[in-house]
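Can you keep this structure in mind? I'll have questions shortly.
Moving on, here comes chain A:
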Amino acid sequence: MVPLLVAVAVVVLRRHLSRRATWMLTLATSAAVVGLAATLLVEVHGGLHVYWFGGWTPRHGVALGVSFTVDPFGVLGACFAGLLVSAVVLVATRVEQFGALAHALLLVLLAAAVGFCLTGDLFNLFVFFELMSVCTIALIAVNTSDVRSLRGALHFAIVNSIGAFFVLIGIALLYARTGALNLAVMGQRLAAHPADQLVVTAFALIVVGFLVKAAIVPFHFWLVDAATAAPAPVAMLMVGLLDTLGLYAIARVYWTVFSGPLHAHLALVQSVLIGAGVATAILGALLCLVQPLATRRLAFVSISHSGLALIAIGLLNPIGLAGFGIYACADGATKAALFSLVRAPRRTRGREPGSSPGWHGGRVGAALVVLAAAGLAGLPPGGTYLAKGLLEDGASGWGRVLLGGLVLVVSALTAGAVLHLLIGRRAGGGTAPAAEPAATGRWSWPLLAAAGLIGGAFVLGVVPGLGAHSLSAATRFEDRPVYAGTVLGVPRPASPTSREVDLGVVPALLGVAATAAGWGLARYRPFDSSRDRRRPVGAAPPVPLRRLQQLHRGGIGDSAAWLTFGTATIGAVLALGIR
Partner candidate 1 sequence: MTPRTRRLLFLASAPVLGIVVVAGLVGLPRFGHSTAQYGRVLNAVSVPERHITDVVTAVNFDYRGVDTMGEEFIFFAAVAGVVLLLGTQADESPGHVEDAATGRWVPPTSDAVRVLGLALVGPTVLFAIYVIAHGHLTPGGGFQGGVVLATAVLLVYLAGEYQHLHGLYPDRAIEGLEAGGAAAYVALGIAGLALSGSFLANWAPLGKLGHLNSAGIVPILNVVVGAEIAAGFVLLLSAFLHQTLILRRHVRPPAPVDPHRRQP
Partner candidate 2 sequence: MNVFVGLALVLVGVVGSLVVVIQDPLRQALTVSLFGILLGIVFFAVQAPDVALSEIVVGAVALPLMILLALAKLRGGVR
């Protein structure tokens, strides 16, 4: 069943088809993946499914082959990947450089993402990880004449390669210790001993490798470069899919492999992950305010929200994870939709930019941007509202209050920044937003895709029982003994979990408040725009912010230096704390 997904995707590699046929075929394939994943989701609802490639079932506790270990969360990821890629295919109709080869790459990327979500083997995870990277590199540079996207691709490629090497070193360490590559077997072997330095180093390296993909501070510089410049469809993939999958991998690896030995140090791991998440959320939210360039602003918005998602994982409990699942889908879809709506910068030197509206699709497009901003802020009944509610529910005591405040502030700031794209243009852009003639008010494919993504994100919030389902899936996700038992053919009964999710009114109020605050921020606060000549005094951002922004203008070498710094910090904190 599962490998069919990969297989179907590959059929299209024969690329001697007309453009239209390629397009249809790609769309049909990704839709088929969604369908298959949905079927699978229904099928695995009761528990884990294990599939051994080549029929190599484990013997005496040794996993000979590679397994796909399918659980609801993983399938959800696969399903989401399929949906997003379908939307990307629709949006790509607008990008002329997106030829047959690019569509083929897109499908390979989809296959890799699906494999990444479902695999139960650490090295296999790495292979799919690399496959996703390589496809993305090639896709960013699809427009070979755009200097900025070439640079983005180089930046992405070098930094993510280093991240991948870190993961690989971690794998080598763990293999030498456990003598296995299957996640379940590794977890079982590691659980027999308390954590020592080898385990800590391996954990730090693997986590950093995936954090690079997720664009968490201080590993986020590549996203600023790459997402700003990449063609819209590829940027959608990066902010919607890749960062989500990076975070997913952290959760997966922690709960299947490391949770045994590291459980004794739960608070430490929590504080490292949440600390990185908080830093990311705040930095992204602050910096998105001072970006004049629309796509660059969105890049920071999405960095900020990745930080929130990392906090959800970092809570290291089922409620947080359930929140992450919903949040990743709803928020990822919204961010991707925004990237498809906002117009990419063009290389117009000397001419004052902003003479055309900053978004696609005329009025409908503008309305969609507003909706997306509301979604980002967590306005009920959006999916993000539900997710943020769960996220706040996952913390306790003072942490809960602080977290609620943080989420409120970050949501308001980012939503404000997005809304400002509209209002700022209208109020201070100089020229009136003369909508482009072709697409005014008409539903084009890209617009439809964006609407679908945003609509889907809102629908997620009203699906009855989604919270409870997600919670039970998350509980199962985190149950390492059951996971290992199922993989190795010694099934154990899962502890039944039935907990109703009752969020109360606070998250709803927070969501409304954040939306309102965002709106107000966009409307009245003249925080923007060095470009707005009529307000030269209020225009310059405060000095610390400018410093911070300066940091993001460095080259690839800067990125690598920060990568070293971040890895050293995370590694040292973990090592000192666990000693």
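The rule is short, and it goes like this: a residue touches a chain if its C-beta (ideal position, glycine included) is under 8 Å from a C-beta of that chain, and two chains touch if they have at least 3 such contacts; residues count from 1.
Criterion applied: all candidates are chains of the complex that A comes from, given by their letters.
The structure displayed is predicted, hence computed values, not measured ones.
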Complex member touching chain A, one of 1 or 2: 1
List of chain A residues in touch with candidate 1 within their complex: 2-3, 6-7, 10-11, 13-15, 51-56, 59, 62-66, 101-102, 104-105, 108, 111-112, 115, 123-124, 127-128, 130-131, 134-135, 137-138, 141-142, 144-145, 169, 173, 175-181, 196-202, 204-205, 551, 554, 557-558, 560-562, 564-565, 567-569, 571-572, 575
